[in-house]
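All protein chains but one are shown in place.
Every chain is named by a letter (A and B) in the order it is written, and numbering of its residues begins at 1.
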Amino acid sequence: MSHSIYEGGLRSWITTVDHKRIGVMYFVAAGVFFFIGGVEALLIRLQLGSPESTLISSDLYSQLFTMHGTTMVFLVVMPLGSAFFNFLIPLQIGARDVAFPRLNAFSFWIFLFAGLFLNSSFLFGGAPDAGWFGYANLTSTQYSAGIRIDFWVLGLSLLGVSSIASALNFIVTIINLRAPGMRLMRMPPFTWMTLITSFLMILAFPTITIGLVMLLFDRNFGTNFFNPAAGGDVLLWQHLFWIFGHPEVYILILPAFGVISEVIPTFSRKTLYGYPFIIYSGILIAFLGFGVWAHHMFAVGLGPIANSVFSAATMLIAIPTGVKIFNWIATMWGGRLRLDTPLYFAIGFITLFIIGGLSGVMHSSPPTDLQQTDTYFVVAHFHYVLFGGTVFALFAGLYYWIPKVTGRLLHEGLGKLHFWMMFISFNVTFFPMHYLGMHGMPRRTFTYLPGLGFDLMNLVSTAGSLVLGASMLVFVWNLMRSLRRGPPAGRNPWGAATLEWTLTSPPPHYNFRTIPEVRARDPLWREDGVELGPEDSTVPEPVMPSPSAWPIMLALGPVIAATGTLVSSLPMALAGLAVLVASIYGWAFQPLER
Amino acid sequence: MNEASRGRCTVPWRNLFAILVVALIAAGCGGPYAQSAMQPASEIAQRLQDLFETIFWWAVAVFVIVQGALVVTVLKFRAGRRQDAVHSPKHVHGNTLVELAWTLAPAVVLVIIAVPTISTIWEVDLPTTDPDALVIEVVGHQWWWEFRYPELDIVTANEFHIPQGRMIDLRLTSADVIHSFWIPRLAGKRDVVPGRENILWFAADSVGIFIGQCAEFCGLSHALMKLEVVVDAPAEFASWARRQGRPAESLDEGDPLAALAAEGKDVMMRAGCIACHRIDGTPAQGVLGPDLSHVGSRRTIAAGILENTPENVERWLRNPGAVKPGALMPDLQLTEEDVRSLTAYLSSLK
Partner (left out) sequence: MDMHPTTTGVPNRKVLMWTFIGSECMLFGTLIASYLAYRGRSVVGPYPEELVNIPFITVTTFVLLMSSLAMVLALSAVQRGDRRGTIIWLAATAVLGLIFLGGQYLEFSHFVHEGLGLSRNLFSATFYLLTGTHGAHVLIGVIWLSSLLGMELRGNLGAEKAEIVEVAGLYWHFVDVVWIVLFTVIYLLV
């Protein structure tokens, strides 16, 4: 891959403020964390492949399932979403970059450092081990001695900063940097979903930030936020966590809905059916998503009123979610379906998301949920929606947009092999878990006794997981092969409708030499849908923001401060604060373009 | 569909796929599942299962319809091998009426599910009104269950007995972290939360043993925190309750293990056990660990994970931490003789 926008050594990557490069960095980092989280999952499955296995100790197992969840949610799916937001949003709205390019770079670097910080815990006394949800009061110093939980609290706090900064950036970008004529209801669905997701992020993360601060204080400064003996309520943690946690899962799925809402029309050669409904249902999901959090707490004993209200709200949110599926099918109906790999993954996504959504409806009924919650049934549910849903959809997006990023096509045969391996092994791995849950296997258990009927299904699931892991290698191979000798993609290999496909693959570093003027939705599919300006030297090359070292410097500050807090070193914490403050001033006094 | 596109067709794959799907669905059927929610043994568990089945069959119907529509659409509209660039499908932007219809249809299904859901919530979440209910206080610990019968002055651990057919009114709390009390065949689960009292009630239909497990991650031995409820016929329950309410009888003089058990009792009293354990009728009155007054009569030890045999008791005494990671019972560094005699004593406490 020898295109000028990716050329340059380490220094040019470290100081880049180009959204396209930042997107690529997010993708690579997410890929590495996906590998780590995947290994954690495989170890879990190997341990559970047989009853009373002694392969993995209970202590290591607790770390594995905690880190698997934390990694997949915060270090894989969210950054992968960011990779897409970063590369695509300016291109889709006809802009040259995001509103705050240095803030964008900062978001990446603090995410990367936070991920490294969190994973370094394995080397320093053990990884966090109280689950990705860290319920009080198991996380108190009394029941979780050492610094594992502090690693978790500080790591997640840093990640929250990254997400909020990134979301703020995309909100301003989408609101304020659209090309002339790109009215809100002409924006691509992916851009819309990014906007909605960004609002969810800035509104949901503050709540968990407070919860994490309270936990940090309980553990390090002797407060009693979650200490029942002092009048504290351990359930406060659960409320704070899930008020964040539920919108979080919509943060994880809405970008996937956005991707599918572009892949399906493109490969059906037919415009998205019911575009307004898709947009409004996305907005409605975001609103309602803040009102269902206690459906994670149906077994806690909140009482019939709370349980009824949250049950009704949860069922309600199924409607805008499900309606999208009908819109997608209606888009394909009457179309001319080009069954390439992106469409395979989109169809696979719909199938698996229906299943995951339906098991979610089962969970929405508290009495039913009293048997299902905290068992392998819910493990099946969320893997169907998060993996079968988001991950499949993001793969559809990768196969769709990677040619735009690299300038080369991926191999169709390998793509379809990847799909079938992944689709089949995914179901073999996770479908049996519905039964395991209903037959009485709780989750987060490092082993189980024989004779309960769990043995065969666990073995089958483990076998599936190994093939699932292997299927990822097919994708990696495809990508490597394509980078070396994939055929040139050209500007619009799929005949798609949105603005990014008017540019070269990959685009020049300024994206649009002349900002286009948009006249319709699906601009490339309409007569006179867009007016593109000259790309040649009749127009002077746009001046772009200069590279800057301040974003990575600023990202170091909080990480140093966090490390200082972790090891109870006030000097180090203050040093981190000093780096933070100095970097802010350095940044503020450095002009954006030089 | 013409011959040219058939070459790319997935016919052999589709058969395999169908077989796989059926296999996956059938996988859950059959077999004895001792801890299964799908084999209810109480009225409330049956109602939960009925509600589940209602929702389940609606879900199956929705899946068949929607997935069916998807499959039909994909098969019907896939492009032929020869891609004619000229033909472009007509863009359909939507039809408000259709979209409203398919918004209302799921809403109707959800209402159908919501009605029995809400009515069941209002039953399950309110305390029982049965005046004859037997109140049992349950306290979750890391990693064992404590049971107290206030009306009968009984304290026991991990295995508790109830009379068949009688309403059992559980009052749940925790002594340390959050656990979850779950006996799937008898009732849904309920978390046990420190600083809070939760309720759970059920009446067992039939005599037998029903097993359960902690269902909220609570630390290193969460997976090894099981529990058993023994449903006795009323007469048997009464005699169990009487025995539990009194100190265990010592072995007869003539019993071959009597001497060993007596030595074991001495070990018990001097080796530090009394700091945590209670044995009715002895100076051991500790409350930190399980009550051992009748531990010999239990079917299992170590919270349901080991059969109550002398070998297993010895194994536990030699190194509790090896059986249950993180166990709060320290390794007492007992000699082999002490282990044997202590085992004999504990086994004698029926």
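General remarks:
As a working rule, a contact is a pair of C-beta atoms (placed from the backbone, for glycine too) under 8 Å apart; a residue touches a chain by one contact, two chains touch by 3 or more.
Just so you know, these numbers come straight off a predicted model, no measurement behind them.
The chain not displayed here makes contact, within the full complex, with A.
For the chain left out of this panel, the touching residue among A:A145, A:M185 or A:A230 is A:A230. Note on the undisplayed chain: of the listed residues A:G222, A:P534 or A:P571, the one touching it is A:G222. Only one of A:V172, A:I283 or A:A549 touches the chain withheld from this view, namely A:V172.
Annotation: of A:V39, A:I210, A:V309 or A:L417, A:I210 touches the absent chain (contact as defined above).
Hidden from this view is one chain, which touches chain A at 95-97, 99-100, 164, 168-169, 171-172, 175-180, 182, 202-207, 209-211, 213-214, 217, 221-225, 229-233, 236, 240, 243, 510, 515, 542-545, 585, 588, 592-593.
Going forward, only the chains that are shown with their structure count from here on.
Those residues of chain B that touch chain A in the complex are listed here as 13, 17, 20, 24, 27-28, 31-38, 47-49, 51-52, 55-56, 59, 62-63, 66-67, 69-70, 73-74, 76-79, 83, 87-94, 98-99, 102-103, 106-107, 110, 113-114, 117-118, 120-122, 124-126, 142, 176-178, 180, 182, 184, 187-191, 193-196, 198-199, 212-224, 226, 305, 325-326. Residues 57-59, 62, 130-131, 135, 137-138, 143, 228-229, 232-235, 268-271, 273-277, 299-301, 303-304, 307-308, 311-312, 315-316, 318-319, 322-323, 325-327, 329-330, 332-339, 347, 350-351, 354-355, 358-359, 361-362, 364-375, 420, 424, 427-428, 431-432, 434-435, 438-449, 451-453, 456-457, 460, 522, 525 of chain A touch chain B in their complex.
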